[in-house]
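The structure follows.
For this depiction, one protein chain was excluded, whereas all remaining protein chains were kept in their positions.
Going by the order they are written in, the chains are A and B; count residues from 1 in each one.
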Amino acid sequence: MQSSSTNNKNSKAQQARRRFLQKLGLLGAAADSYTLLELQAKTTASAASGDKRWGLLIDTSKCASGCDACVRGCNTEHGIDASDSDLTRAQWIRKIDLKDKLTGKESSLPVMCQHCDSAPCVDVCPTGASFKRADGVVLVNKHTCIGCRYCMMACPYKARSFIHENLTEQKPSAPRGKGTVESCTLCVHRIDSEQDMQPACAVACTDEAHSAIVFGDLNDPDSNISRQLQSAGGSQIRSDLQLNTGVRYHGL
Amino acid sequence: MCPERAFGLWAILWLLLASGLGHASDEGPIIPPASFGDQCVADTEIMRKQHMSLLNHQRDETVIEGVRGNPFSLVGCVNCHAQKDDNGQAIRIDAEGQFCESCHAYAAVKIDCFSCHAALPEEGFGNTHEVIGLNTPVIAPLAAADPAKHFSHQQRQVLQSHRVAAGPHNQLRGNAALKNIISTHTTEHQRPVNSDTR
Partner (left out) sequence: MSNPTTYFQPVRTWSGNYLIWMFALVLLVLAGGYCAYHMEHEGHHITGMNNSVVWGLPHVFAISLILAASGALNGATLSSVFGNKLYTPYARLSVVLSVCLLVGGLIVLVLDLGRPDRLAVAMTTYNFRSIFSWNIFLYTGFIAIGVIYLATMLERSLQRFNRPVGALALLWRIVLTSGTGSIFGFLVGRSALDSAILAPLFIALSLVMGSAALALVIPWVSRWQHSSVSLHHAPPTRQSMMKLLLWCVLAVLYFSAVHHVTNLYIAEHRQDEHNVLQGAFAGVFWLGHIAIIATGLVFLQTLRHSGELSSTAWHLLCAVLLIACAMILYTVIIGSQSTPQLLFPDKIITASSFGDAGVPAYRPTSWEWGFGMGGIALSLLLLGLVLRVLPISPTSQS
């Protein structure tokens, strides 16, 4: 099931683990009298691989104005409370309704982190907490985020939220807390864990029978998303900035 | 960690321990027993001494490299170690006297992990081990709705491997031996939030 390259990654991770254990052995006082229980066997998931590039294709012709299923799906998945002020609450996805200046054509679409290839937020982050994973997902490492909000200044899409209040009752799978910046993670906790898991927004959209959000590997020419991009095309928001976004829009 | 700092920490801990500050006796901290499993994710001794570096390592591996399903998941710690009150409601693991807090209060350590991370077990976790038939459900990031479905075959094998025979240790303890462990282990682990992220 796994491609050879992910196996490669896997064994690399295991090597790293072995090194780590060696280090532990050196460091730990009398560590040889202890054993970590079969640690080697426990690497169950492989590291994010550079062979993949996760992305979304959003078909605006299928996206309905007034429908915010994706937003709700995202909020539920990550335990985001949508009842606070629009100004200060986290909005990983927001729905925008548009009207063309020339033709008057109306459209509606969700905007979230566009997972840029050359992401301005990653460039400006002083501590390197904003980073791009090998598989193209742009994340905040909240363990090193100091909450300076420079990335929010830099983001052309206004896709990031700062947590303005103490939070309680977070989901175990989605740690979030005051004083750090966050944004769409493409549901890494889902897509990493299991084959064929989709981000919550895509699932919610499909459940609503719109199927306007397609998730997949942009590097795999046979993936659903790549085939749809091939046939129907997809543009980037603010393509003038040449950020090579991982989120593409059809019918914009 | 620089030697001066390590020494400073050591000295502070020493002082605290010597004076038994804030504790009725110098029997060591009273640590609530684990709620699940008969074995921790690694040898207990190692867990006591090294859980910080293990957690840190896994943290970076998960967040930065996207490696999931390793044993030292914070979610796992909470799942197994959070207590239930008399009504069967889970108690926050960072509440006073609870697993993480008991020891840390004794050692004068403060952690901020649970300002973000859930301090309560995953929803429906209580049933998880029955559903899968395991004693030690370690990692269940997705287990909320239908845990059985979300574990991969590999993960299940890992879970199985935790069923290493080990005597039940789940009594409440005032463990004097811990004092030594706490005071000797501190020198070598890396700090949680900084330095080792690169």
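Here, contacts are C-beta pairs under 8 Å (C-beta built on N, C-alpha and C of every residue); 3 or more make two chains touch, one makes a residue touch a chain.
Not measured: the values here are computed from a predicted model.
**Student:** Among A:46, A:91 or A:226, which one is in touch with the chain left out?
**Tutor:** The single option touching the absent chain is A:91.
**Student:** List the chain A residues touching the unshown chain?
**Tutor:** Counting over the whole complex, chain A touches the hidden chain at residues 65, 85-91, 94-102, 106-107, 111, 120, 122-128, 144-150, 152-158, 160-166, 178-181, 237-238, 241, 252.
In this text, only the chains that are shown with their structure count from here on.
**Student:** At what distance in angstrom does the C-alpha mean of chain B lie from that of chain A?
**Tutor:** So the centroids are 28 Å from each other.
**Student:** Over in the complex, which chain A residues touch chain B? Could you list them?
**Tutor:** Counting only chain A, the residues touching chain B are 13, 20, 24, 27-29, 31, 34-39, 41-48, 128, 131, 133-135, 137, 139, 141-144, 166-167, 169-173, 175-178, 180, 188-190, 192-194.
**Student:** So in the complex, which bits of chain B are touching chain A?
**Tutor:** So the residues of chain B in touch with chain A come to 39, 41-43, 45-46, 49-50, 53, 57, 59-61, 63-71, 75, 78, 115-118, 120-122, 139, 141-142, 144, 150, 152, 154-155, 157-158, 161-162, 164, 184-185, 188, 192-194, 197-198.
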